[in-house]
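Reviewing the structure listed below.
Omission of a single protein chain aside, the complex is shown with its protein chains in their original locations.
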Amino acid sequence: MIERLVHWSRVKSPWVLHLNAGGGCNGCDIEILAALMPRFDLERFGVQLKGTPRHADVMICTGAVTLQNRDRVLRVYEQVPDPKFVVAAGACAMAGCVYRGSYHTLIGIDQLLPVNAYVPGCPFRPAALIDAVVKLLNSVK
Amino acid sequence: MSLKFAPFLPELLRSLFKKPVTVVYPFQKEAVAAGFRGTVVFDPAKCIGCNICVNDCPAEAIDIIRVSETEKKFKMILHNDRCIHCAQCVDSCPTKTYHMDLEYEVAAFSRHNLKIEYK
Partner (left out) sequence: MAILKPILYILVYPGLIFLMVYSTFCEWFDRKLYARMQNRIGPLHTGRSGILQPVADIIKLFAKEDIVPEKADKHMFTALPVFALAIICTAALYLPVWHYSEAPSFISFPGDLIVVAYLLTLPTLIFFLAGWHSTNYFSAIGGVRVLTMLFGYEIPLLLALLSPAVLAGSWRILEIAVFFQNRPLLMLVNIIGFFIALIALQAKLERVPFDIPHAETEIVGGQFTEYSGKKLAFFRLLGDIEMVVGAGLIAAVFLGGFPGGLLPGLAWFIVKTLFIVFLLAAMRAATSRIRIDQMISFSWRWLAPLGVLQLFIVIIIKGNMP
C-alpha cells in the first residue's frame, strides 16, 4: 500500500535539474526551455525546474562532456539524492555528435554515468523530450 | 527610474479566461512541418557502394558494408545516436538512395536500440 503510494508520487512529481555538461552549442538547452514554456508546458506532468541538485529527481544532461568538466559532472550527479534518473538529451550528450574524436571531449555521457533514457536529435524537438520523459516515467518500477 | 506598474496585468486577466495555447502533447500531436528532417531512411536496392555518404557525414554516423563478394549488394548501419539530421547524405548521394522521414519520437533506454540497420 505504502509502496504503491510512494511509487505513484514518484511518477507524478519528477523535478528536473538541467545540466549542461560543458561542450555543445546550447541548442538543446533552448529546446528544453521551449518544452517548459506555455506551448508544451512540462508542468502538466508535475515537472518543475530546480536550481540545485539536492532537490532534483531527474537530471537532463545536454552537451558533450569536456575533460575539464568531467569531475564536476560526476560531483553534481553524486549530489542528487536517490532515487535518481539521468536523461541524455541531444546527440552531443549521447555520443559526442560532431565533437567525436576531439582531444578534449568524451564520446557520450554514458562513459561516465548510468543513463536511463536517450533523446536523439540535434537538437531534439521539445515534443521528443516530453516523449522521452513519459516513456521513462512509464517504465519506472 | 520610470517603472510602469504591472504592465501585463490586463493581458494576464484576459488569458485567465481564454483557452490555453498548450498542446496536450502525448494525447494530441501537432503535424510536423513539411521540410522536417527526421530519421534517415536508406534504400539498399539503389546503393552503388561509392562511400560518398560515409566520407561526407560530419558525425560519422553512417557505415556501408558490402554484403556479398560477387554481387553489388550493400547494407547500411545508421548510428542514430550520433546522427545530427543534417541531410548531407541525402544531398551527396548520386543515386538518391537516402531520404528523411518525419519520425522524431525515437527516444530509447539504450544506445544499442538507437542503431538502425537497413539491408
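Lettered A and B in written order, each chain numbered from 1.
Rule of thumb we're sticking to: a residue touches a chain if its C-beta (ideal position, glycine included) is under 8 Å from a C-beta of that chain, and two chains touch if they have at least 3 such contacts.
Given the structure is predicted, the values throughout are model-derived calculations rather than measurements.
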* From the listed residues A:S13, A:N26 or A:Q111, report the one that touches the chain absent from this view. => A:S13
* For chain A, the residues touching the chain missing from this view -> 5-6, 8-10, 12-13, 38, 41, 43-46, 49-52, 54-55, 57, 79, 81-83
* Which parts of chain B are in contact with the chain that was left out? -> 6, 8-9, 12-13, 15-16, 18, 20-22, 24
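Methods note: only the chains that are shown with their structure count from here on.
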* **chain A and chain B, separation of their C-alpha mean positions in angstrom** => 19
* Can you check the complex and tell me which residues of chain B touch chain A? => 20-26, 29-30, 58-60, 79-86, 104-111, 114
* Partner chain B, residues of chain A touching it in the complex -> 38-41, 44, 91, 94-98, 100-101, 108, 110, 116-122, 124-125, 127-128, 130-132, 134-136, 139
